[in-house]
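Can you keep this structure in mind? I'll have questions shortly.
Note that this complex is displayed minus one protein chain, with the remaining chains in position.
== subunit A ==
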Amino acid sequence: MGSHRSSDSIISKYPEWWRLREEAAEDPDNIVLWGQLVDSIEGIVASNTEDTKKSESLQRYIHSDFDNLLTRFPYLTQYWKRYVTLEYTLNGLEKSALLLKSAVESFPQCLELWVDYINITVSNKLKDSVAIKLLFEEAADKVGMQFLAHPFWDLYLGWEGKNSGIHSNNYLNIYLRVIRIPLHQYARYFEAFNEIRTGFTIKDLIPETSSDKLLTNAMEELHVGTTNWDEVDDDVATSLIPNYFEKVFIETQKGTNSHWEFESQVERVDFEPKPVSTQDLEVWSKYLTFEEAQGSIEQIISLYERCLIPACSYESIWIRYLRFLILKTDDKDKIIHLFNRACDTFVPKCFRDIRYMFARYYEVQLSDSESAMEAYYTIVIDNPAEYDPVGRAFRFLYRDSEDKQAAIKDGLSCVRLYIREHYGTNEGGTNRKRRKPADTSEPIIKSDHFKSLYKLLNFKTASQLIVEVAKIYWLDRHEVKLTRELLISFFKEELVRSSFPYWSFFFKFELCQRNKKNLSNIVNYVKYYGQLSTHDTNGLLASYTNFCLKNSTSKELVNNSREMIRNYLEIDPESSTPMKHFLKSRLDPDHNEDSVNKRLYRESGHPSGRTEGRPRIINPVDYTVKLNEMGPPPLPQFSSVEKANIAVDFIKEDM
């Protein structure tokens, strides 16, 4: 949050502000906190306007807070407006206009901000008319196609009317554009247009180079054979104009009506930091399909941009938009800019599909390997606990390298080096019984790209490289023996004990090879020594149980029933922990189930506390013996009676 220690003393006069900005820095996605922060700043400025005006450092804090907020959430129109008002109070008109300029740069789809910006510029004559015209054109490009863009067009027409006069061609040309856009208020523009068009010639109204279908129809109806208006009789021209513009009107009306069908169904068009309703998402999707089928490319883009205001964090819509652009345009700068906008600002990092798409775009469309690699590595860095980014990065390097064997070797060297550096050589507890000694030579990574990848690996993701190489061996090269050797060579490495991809791949491989013995070895290892989540372990166990039922004889099943039943007890969510023998065995470092039983017994059903001893009678009277079948029972004997009053020992945690 850009705090400057030297000026801390100034802001420390406002403890509330200080507290809120610290909290917002810690939790930048919390819009409620940001709201409180802005309220607090506005309150301070209102009560100390003069002091704030004078203090540069205070203003720096204010700017920093607003900038941070609006960089994180650029689509908050109301906060932009509040920022502008504040800036106006503190630094006057020009600075606030500059701020509006950056507002429309950050949020170019916002009609409201554009109207404010143009209004402030025009009414205070902050730019000359040429620059203002350019500004209007830029705004028309960004927001002019929006269904409710009439405030903008009114502004433009009003200004142009004053600037060039209502009889000028400039003024007319705006009308000629606007009457073709399916706007909510299209009829009003037609009415006004019909009033002014009588003052213009056919050449002004219908350029001779025009070639739209409506014009052709109108000309056919009136038997006009040319658009060289000098050759056309005045009478004919006089009938052609209303005929043609009537057709334009009907076309636009149709457009507006069909758009209205969707527009009227969308409930929220502004950005709010909360999910878009399913109903709205469905309407947007249908609306986009409709526009893609019939609209101009500008209209389609405008609609995507509008949809991506409320739904800016929805990966699927970004992907759809980018697919459309890649297919229909070749503006690679715009596409890359959009990818960056999506990945850097809007789509949370856990959504990886759009990021993979970005990488693939570099790789396939632009053949830019360096940027593609950077994109893949960024995903790996952003998702240190996920397997697939490393897998994808490896597959990219493999595709990209000319010497495939070297890529495989480097990939495996990464894993071996990782094991060597983090788990030592063959000293690990489970390593001792290794079936096949691993390659004892020093693993060397030759390629620089793999060296960079190696630096990104962690204990969770490193094993993914084994799986990737195994996939190449098995699925691409159909080398079953080699695949098995590779997988077995890592079988008892500490690294793979917690690797779900490794075990699930190995399991699937042996399942397809129909190797009963190896499947049983895998499952036996995982259920006693694996460090997978209970859910994953039980998933393997369930698959194995299912496999056994389908691949054993009745006799084998009966002989093996005890173990099969233990599998059921393990898999069922209904079973209590005391019934889960493999889990209990895994919970103890020495795989001694009994010591876990002791622990469970002492915890009394809740792991957060435990009792030192449970008082109990060790020789209770056998209740199954009838009263008249025995005399006075033996005197009771006890254990831990003296511990009955010892308080429960709770796990102490620093809160």
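One rule holds in what follows: a contact is a pair of C-beta atoms (placed from the backbone, for glycine too) under 8 Å apart; a residue touches a chain by one contact, two chains touch by 3 or more; residues count from 1.
Just so we're on the same page, contacts and distances are computed from a predicted model.
Chemist: Tell me the UniProt name of the left-out chain, picking from "Armadillo repeat containing 7", "DEKNAAC100984", "Pyruvate dehydrogenase E1 component subunit alpha" or "Replication factor A protein 3".
Modeler: Missing chain, per its UniProt entry: "DEKNAAC100984".
Chemist: Using the document's definition of touch, tell me which of A:N68, A:S504 or A:N518 contacts the absent chain.
Modeler: Only one of A:N68, A:S504 or A:N518 touches the chain omitted from view, namely A:S504.
Chemist: Have a look at A:W17, A:W34, A:Y189 or A:F547 and name the one touching the chain we're not showing.
Modeler: Hidden-chain contact among the options goes to A:F547.
Chemist: Which of A:G424, A:G609 or A:P636 sits in contact with the chain that's absent?
Modeler: The missing chain is touched by A:P636.
Chemist: Footprint of the hidden chain on subunit A, which residues?
Modeler: 356, 388, 392, 395, 467, 474-475, 478, 501, 504-505, 507-508, 511-512, 514, 516, 535, 538-540, 542-543, 546-547, 549-551, 553-554, 557-558, 561, 564-565, 568-569, 571-579, 597-598, 600-601, 603-605, 614-617, 620-624, 626-628, 630-636, 638, 641, 644
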